[in-house]
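One protein chain is absent from this view; the other protein chains keep their places.
Chain naming follows the written order as A and B, and within any one chain the residues start at number 1.
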Amino acid sequence: MTDLLTPKRLTMRIILSLAVLAAVMLVCSLVGTQKVSLKAVFAGPGDEPGQNTDYEILVRVRLPRVILAALVGAALASCGVVLQAILRNPLADPYILGVSSGAGLGATIALLSGITWSFWGGSPIAFFAFAGAIATVWLVWCIGYFTGKLQVTNLLLAGVVVNAFFTAVIMFLMSIAKSEELRSTVLWLMGNIAEKETNVLMASAICILTGIVLLFSICYRLNILTLGEEEAKALGVDTTKTRVVAFGFAAFVTAIAVSLSGLIGFVGLIIPHGVRLVSGPDHRQLMPLSAVIGATFLVIADTIARIIIAPAQLPVGVITAMVGGPFFLILLAKHTRKVGWLK
Amino acid sequence: MKKSLATLVVVFVFVVTLVFLMWHGLPARENTAKMAVPPSRIQRIVSLSPNLTEILFALGLGDRVAAVSSNCDWPAEAKTKPKVGTFWQPNTETIIAAKPDLVVCESFDQQRMVARTLRRTGLNTLTLRVESIGELFSAITEIGQATGCSPAAERLAANIKSQLDRIRTTTSLSRKVKVLWVMQPEPLRVAGVNTFVNEIIELAGGQNAIAPTINQYPSVGTEEIISCGAEVVIQSAMGTENIHKQQIAAEQFWSRFANLPAVKNKRIYVIDADTVLRLGPRLPQGLQTTAQCLHPELFTQPKPRQGTEQTDD
Partner (left out) sequence: MNAVIEVENLSFGYTPQRTILRDLSFRIPRGGFLAVAGPNGAGKTTLLNLLCGLLRPKSGSIKIDAAPVESYSSRKLAQKVAVVRQEFVPVFGFTVAEIVSMARMPYLGLFGFESETDKEFVNEALEETDTAQFASRPLYQLSGGERQRVFIARALAQNTAILLLDEPTSLLDLKYQVGIYDLLKTAQLKKGKTILAVTHDINLAAQYCNEILLLDTDGSYHIGKTKDVLSPEQIEKVFSVRVFAGSLGQEKFFIPLGKFAKDSYLTANEPDSSEQKKS
């Protein structure tokens, strides 16, 4: 009697969770420091720009934030799943292997050098953060390759070393920074969901969603990868190629997310765990569901961050850590028998 | 080979779409407001910065100010205005809900980004860089132009300038006093040479005890302090309360640097930061206070022990 995952069952679950996400996004965009009435929004933008404030607030301030939070949450959670699978490490998050320090270094350099040149309407910080992330990942992989043919342990070590080094460079740069740039740098590193222009949002959405779909196509190979190198090879999986491809896409998607929103922690680490406790370790289901749940989680976290100490805002990373940590501990305590990582 | 060709085509299409999207966004990037409101129709102004608020009130636009940021506390009327978030985190939603005809803000990152979002909703914004005395005058002029009060702006600027000149002339004949300006005692951070604080020091007849540094407000080590030879230590108070207490605490703190002329001669002053660190219409007051600390012999009034002076412009 087999109870395997079928495309139909998976589609149903994904659609259901997407419906939940849509509902959450709608509710959260109606929540904020100002009261906004849905009826007033539907009246449209009005003849003069800025006339219908409800519309402006919802469409230009809240919706972009909510959409961005959803995209970043989906990106981080799905990449967390992939990284945990290919590194066979429950503590892996999408920033491991260099993305975080690389993005941070890129952003810090951009902020401190006062570059105002803007890259095609996106901010220079974002561009440099993205470039920094990709360059660092490539560096880590080169080190991993030349020291041990891309074995998991070598990659992890290379990632740790590079992260430590680049973080030190960031700290050095911050110590010679002017005060206001320093503050900006710190804020960026803490992670921050802000309003972005529509075109930037659309371009990022395309990149992130495409990346997630591509990652989905190798999820069944990730399942096999968890059996171990030899077993996976015996089943016909090219383990090295799968790891390179998986990591390449995951790094790309994460770099985009980070360049948009800074370093938001916890989402990529705990959402995969949480979803795995409920849906099991089959990556064909785990990854898409994690993406949707991650999106929902970050939308809610960002909404809380927006309103909890209004009119000021907390960095969203504070909420993800404070909410995510205990929640995960509870889940783990209750269900620790259901799923084992080792043994 | 068919597979790699297909991949190449897909990648190409992908990149082209992305480029198109990003390019399409270019017109949205503008540094001026999409719709400029003629000055006469500006009835509701929102200010995101205390010094800009002070300028607005000084230009007589006080009743046209619709909302301010939470740390705008002067004049007293400003405190009663509705609030739109803090200086570092202006609340975009509240600003939009206040339906302003003009939003004035400063040019550092956080406020500049808020201004960008506001412009996209069709609001009129004026971003000003106010980080030196010269920029203060430009800011006053620009605000005057934007609100149709250019004559008042000119008068205000001239007034401030003449007061600054008067103090400068008074102190110019005396010897330059070495000043250590402390922004924050713990951890110790001082005002460096590339700051407007330094401009104030120099106008007040002083000279920064710290040599040029990379940072504007560097943290300075104990060795540097011991050897800087400061004759006067000025510390800007944190908040306006308990300046007296802070004065006592400061004197105690500095007593460890017994070799400094400032400590030997008991010339440690804690002064109210609002007039002197806020580049606004009250700058002459702040300069006066500073000059009195540096050259008490030139000014008839006694050395200041507590905060705000009552001198008007």
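What we mean here is this: a contact is a pair of C-beta atoms (placed from the backbone, for glycine too) under 8 Å apart; a residue touches a chain by one contact, two chains touch by 3 or more.
This one's a predicted model, so the numbers in the text were calculated from it and none came from an experiment.
Counting contacts over the entire complex, the absent chain touches A. Considering the full assembly, A:237 is the residue among A:103, A:133 or A:237 that touches the omitted chain. Not every partner is drawn; the one left out touches chain A at residues 1-7, 216-217, 219-221, 223-224, 226-228, 230-231, 233-238, 276, 280-282, 284, 338-343.
Basically, only the chains that are shown with their structure count from here on.
In this assembly, the C-alpha centroid of chain A lies 37 Å from the C-alpha centroid of chain B.
Against chain A, the residues of chain B that register as touching in their complex are 14, 17-19, 21-26, 28-29, 34-35, 70, 83-86, 88-89, 91-94, 96-97, 99, 108-110, 113, 117, 120-123, 214-217. For chain A in complex with chain B, the residues that touch the partner chain are 32-34, 48-51, 53, 56-57, 60-62, 111, 118-122, 176-181, 183-184, 187, 194-195, 197-200, 202-203, 206-207, 210, 310-313.
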